[in-house]
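Here the complex is missing a single protein chain, while all its other protein chains stay put.
As written, the chain order gives the labels A, B and C, with residue 1 at the start of each chain.
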Amino acid sequence: MTAALPWLALGFPVALLLACLARPVRAHMLALLPVAPLPALATALSGPVGLVEEGPWLLLGMALALDATGAVFLGATALLWIAAGAYAAAYLRGKALAERFAAFWLLTLTGGLGVFLAADIVSFYLSFALVSLTAYGLVVHEETARAHRAAFIYILLALSGEICLLLGFMLLAAAADSLLIAPAVAALPDSPWRDLTLLLLVAGFGLKAGLVPLHVWLPLAHPAAPTPASAVLSGALVKAGIFGLLRFLPLEAGMPAWGEALALAGLFTAFYGVAIGVTQSNPKTVLAYSTVSQMGLVTALLGVALAEANAGVGAAAALHAAHHALAKGALFLAVGVVAATGRDRLGWVLAAAAVLAVALGGLPLTGGALAKLAMKEPLGEGYVGRLAGLTSVTTTVLMVHFLRCLAATAAEAPAAAAPRGLVVPWLVAALAALLVPWGLHLAGEEGALAYALAPAILWEQLWPVLLGALIALALARWVRLPALPEGDLVVLGEGTARRVAPLLRPPRIAPPPLRPRRGLTLALTRAERVLREWPAAGLSLLAVMLLLGASVALLP
Amino acid sequence: MPPVAAPEAGFPWIVLAILLPLAGMVAALPLGRHARALALLLIPAGLVVALLLAAQVWREGEVTYALGGWTPPLGIALRADGFSAVMVVTTAVVLLGVALFAQSSFRAPPGEETRAALLFWALLLGLWGALNAAFLGNDLFNLYVALELLTLAAVPMASLEARAETLAAALRYLFFALAGSVLYLLGAVLLYGAYGTLDITLLAERAGPEPVTWAAAALMTAGLLAKTALFPLHLWLPPAHAGAPAAASAVLSALVVKASFFLVLRLWFDALPGVMTAAAGQLLAALGAGAILFGSVLALHQVRMKLLVAYSTVAQLGYLFLMVPLAGGGGAAQPWDAGAWSGGVLHAVSHAFAKAAMFLAAGLFLRAAGHDRIAELRGMGAALPMVTLAFGLAGLSLLGLPPSGGFIAKWLLLTTAMASGQWWWALVMFAGGLLAAGYVFRALTPLLARTETPVLPGRPVPRHQQWAVLGLALCSVALGVAPLMPFALLQVGRPEAAEEGIG
Amino acid sequence: MRGALLPLLVLATSLVPAVVIFFLSEHAWRTRTAINIAGAVGKLALVAYMLDSVAAGAEYELRFPLVPGLDFLLRVDALALLFVTLSAALWLLTTIYAIAYLGEGPHQSRFFGFFSLCVAATTGIALSGSLITFFIFYELLTLSTWPLVVHRGDGESFAAGRKYLAYTLGGSTSLLLGIVWLEGLVGPIEFTRHGTLAGLDSATLGICFLLLVGGLAVKAAIVPLHAWLPAAMVAPAPVSALLHAVAVVKAGAFGILRVVLDVFGIGLVQAEGLGVPLAAMASLTILYGSLRALAQDDIKRRLAFSTVSQVSYITLGVALAGPVAAVGGLVHLVHQGLMKITLFFCAGALAETLHIHKVGEMDGAGRRMPLTMLAFSIAALGMIGVPPVAGFVSKWYLGVGGLQAGQVWVIFVLAGSSLLNAAYFLPLVYRAWFVPPPGERAGGWTPLLAREGHWGLVLPPVATAAVALAAGLFAAVALSPLGWARLIVARDYGL
Partner (left out) sequence: MTATLYGLTGAALVGIGLYGLIVRRHALRRLLAFNLLGSGVFLLFGAVAERAGPGGDPVPHAMIITGIVVALAATALGVALVLHLARETGRAEPDPPEG
């Protein structure tokens, strides 16, 4: 039974999509969205399963597996998908093109879950590509100019990322002569193309995870999508990149140079995201930058692990991912709820959002705090660890900024209330964001509870949050930050592209004029006229005769 | 002494093959309008005779027959080897097609003037007799008579439509052919003076390389080339062939020029193999190459379809002469012997079918449209689909593309050329094929063009004529699908020089 | 005896209809359709039967001497069957499509006659067991395609036809020269007798390889011999489908496969260093074709240049001369056919139903013809190499094969090509699905307005797209194109 569950988890959304070919099912398509991830949640809850090679006839021989880390990733994202799905069902009801949205949603969902379940390279790539490409449909959905631009940049970078991954995977598979991920990664350190492979993989996954400078699509795409889509994009889909790094970096063997570089890139991203984020005013954009920052942090964690050959880092990363997925998802959903809520009822909504937001900064007793706790040890005491600790402060700064932006977007009518279809999924996600990390934490070693509640630890977690909040308020009060465009660096790229594009267009070459009659033809026609003359013909007859005679008589 | 077939060795089909048409011609003259019926009766019968002769050759090997029981050098011998048999059968088949085609064009219903009809059928029978005589004769003087008879039948045929330009063309044809005949006769005289015989088999034994034979060979070959219209002696061919009525053009282009070619081969391979040199072979091939390139380019630029087809004949005749230096070349790697020789002969045969079909098709277009200007034949393909198909199929053979007799022939020639290291002749053949593609498709293009309103033939084209054209074209294709039988037949009595080469 | 008869029967299933159709009256619509469909179905059935037995190791052979030493030889081996199966299946669909596409148009007997003849020639090419038999059918293909290219009968068609002939006949000349040269040295060359060329010197081998592959490269549209292909897109859509996916281009690629695998043999090609230049040419073509496609505004022209690019994957695969890459090349023969024919079917349907010819007119096409555009999108994604569509499998094998053959640059060619493919295919897909059709507000989609064309124009692309998807999704099944390609390579390499 457990062996069949992963297949069910992937097959169910696809089956639902196929069922939508029938008109009656299609009429209720939106209602399917929260149902589709249920088997995946069940799979995650039933715990790790070993390698399941029940699909040797699929793709190039498909195999699935679920380890403990994968189960956490899968479970958390499945929860988010359920909540966001329910939210989407309410959000899009009766709107145009809802069916198209639902179709892309189901496809993205399948890919997003498949990433965590795939045990062979090709299935992984398939899932990853499915996520990347079909998410386009979610980003562009509203068909506004902004959505088109965001979606274009998204697909451009996503495709580049796909290509990098494809090449990396080819190199990996060719070197290992195996399509299963585990043996292929184990063989990577001895591959003749080791560095090229790593470069391509890091670029491909980093792009998805928003590693600077490959992050530019993220602050454009996440806000442009409809709110529930933003939630899964920022909550669930970026995790595919992190999970990819976790799966494909040779953490057991360790590679100090690569690890260090990755850690630095991650840290830089963590701070960069915040720095740009505080200049933004759209709450969704701020959240997107926050995602960039958070993923940078996890990347730094993985970098350290790679440098130190610490294969046990998965649990910490998973915990962070689980929390971030649910919290960030819930925050995005909150944006939609706030937008539908009047000033009169805003208070409790903002309060709940505030808890979620500051939890990302590591507010004690929240899931965020547990995540930071789990990451503390693997990050170590070095400069990376210390700098990573500082991100609690910066994250809080960004989150407070977010709350201020969020409050400004409330509905105009003071008495407006968000429909229940939006509020309930949001609350479920928010609750999950608080509770799931605790569940995971307590499932760990004994004494985990006491450790997490030790006053020293609590203080250690509290002061950065307080500091961050103070800085944020100070910034808001006294500093006037410049308003940077969404997607920062991308503007430079677009400008360059606009200038370069005309140069690439091939010049029009006029076809050469046809010459009426070519020289040879003319000459032959003249020759024919001469040969047709009677005396010429007679002389040729004589000439042929003499030549024949000569060749018979004189030549061998 | 060659074995002489005793009269009881087998029925003398060989004699019948010559006598039947000649007797028919004589009988036709007083018959007037009924000459057509006689010809239509005799031609199928002649085909049967030809096939029986071929079967005889196939079963018994080379057939010789001494006329009146006198053996050479005193008597005159007829001889049928595989080569002759193949040519005789080809002639009969082409004539059958042409006769079917012509039976409605050259008929004289009671009350109409009968001259053209009588003349055509009588000439056709005479021509046929002359052809068979040329293919079956084993005596150089006999062959001269056959050639002359051929000329005397062919020239009036070219001028059946007594317009000024056809008459002029016929006169040029006549003069050139006569000049050729005289040269040939002069050579024959020299040979007789030196060796006292004109029997090919005996000459082959007696003739050696000495000045008399050299001169004779040069004279006879030049004379025959003039009759074959090998470049640069082709001046008479395009106007004569293009000016004749379609049925006549078909016979002239398909068969008449082949007779003198046949004699060139007889002379070089059977009569004087020891005399000819490799250099002479290269010279002949060079002329052939010239014909291929020159004729093809000119065909490419013709405005009228019949002229295009006529120039294509000039070009295609060139291929025949490429076999001379290639014979005997590079047999080691090939599973066949005498590839080039067989290829050349097969080319002659497939060209006969194809060219007959093409001229007849051109004639039908001319009839339907009232003119044969290629560019103005737009839409004729839809009006006469079967004829267009036939034209295309015949073109296939000229291009040397499979499946067609032309392809097999070209293949044999090409492999020998490459195997014997004479790659330059292969290049010429390739160039010729490409040029042929150029002119064939240039002619096909307007035919297939779509017109605003469907084109209707100006004069109705009888169905049996269309079938005759298609039948001939299919023969050229069939030769490419099943060439084994003619190929094997060709090997009967094959001259040694064909395998060992000349010079 | 039955063994010898089968190849002939397979050939006859399209040859006989061709001949019969030529002589049918223009108005005998029902008879013509019946004969067409019967032939196609019959061929498919025969092929299915042979697939089963060839997988079990059977081989069929029919030998018919034309002249001594020049045998007409039909052989059914695994490679032949790969191509035959493709052409048989696509023929059926293309016939259905063509019947719907041409409707009541003129000259149908001629069209379908040559159409069937074209398929017969393709079948012959696939089944031929010796170089000369191959050449015979190769030429038959050239000639039977010309009337199809010029079918519209206007000036543009004839210009295209002239170009087509000039290129292909030039190519055949080179091919024939190569064949004649080789056979002049070693006698008849059959595909089963490996090693006959081993004794020749390097220069001769090199020149002959150049002549043979150069001649075949015309049909395979390898740069710079590709110019006929984009010109030939003036032909009706079913003909384009035939040219690009089933017959002509494939014949060239298949010929290169035969020459490399069965005439020279991988070992000799490697030893003489002939593979790498060929692979380089193929790579150049892949990139050049894509770049040119990018600049085309006409949809069919864009697809045509895309074919130029895609077909060279096949050549690239065999030229790399490693088993895995060869699998990639072989399997792309089928995959490209499935995907490209889908694209052309769709382009034709768009032109017929909505009069869409240019990229800029594609706006909202997906909302108006959802099924057609779904098929189009699947095929386009497959061309880019997105899993699980079949194109991915080809690319994967080519890439891994290239790496294992020590040619790392190959993967960058693949990467560049994929990006370019995306750059010229995705705008079409994007416009179709995400831009509202002219005259409709953004965000409005009323599915009821969808108007697909005649079912005969919809079913074939949907079917081929489904098969392309299935070929990728179930690639690991033994009878999938991939499974079959593996079987061929395993037999050829004696693995």
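We adopt the following convention: a contact is a pair of C-beta atoms (placed from the backbone, for glycine too) under 8 Å apart; a residue touches a chain by one contact, two chains touch by 3 or more.
What you see is a predicted model, and the numbers here were worked out from it, not measured in a lab.
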Chains still shown that are in contact with the chain withheld from the display: A, B
Selected from B:63, B:185, B:348 or B:412 as touching the chain missing from the view: B:185
Touch criterion as defined above, residue of B:64, B:159 or B:313 at the omitted chain: B:159
Residue touching the undisplayed chain, where the options are B:138, B:151 or B:350: B:151
Hidden partner interface residues of chain A, rising order: 529, 533-535, 538-539, 542
Positions on chain B contacted by the hidden chain, ascending: 73-74, 141, 144-145, 148-149, 151-152, 155-156, 159, 162-164, 167-172, 174-175, 178-179, 182, 185-186, 189, 192-193, 196
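Operating definition for what follows: only the chains that are shown with their structure count from here on.
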Gap in Å, rounded to a whole number, between the CA centres of chain C and chain A: 36
Geometric centre distance via CA averages, chain C-chain B, whole Å: 43
Touch list for chain A against partner chain C, complex: 56-62, 95-97, 99-100, 122, 125-126, 129-130, 133, 137, 140, 142-144, 148, 151, 155, 159-160, 162-163, 166-167, 170-171, 173-175, 193, 196, 505-506
Touch list for chain C against partner chain B, complex: 22, 65-70, 106-107, 109-110, 132, 135-137, 139-140, 142-143, 146-147, 150, 152-154, 158, 161-162, 165, 169-170, 172-173, 176-177, 180-181, 183-188
Complex interface listing, chain B residues touching chain C: 330, 333-336, 342, 382, 385, 389, 392, 396, 401-403, 407-408, 411-412, 414-420, 423, 426, 430, 433-434, 437, 441, 445, 448-451, 480-484, 487
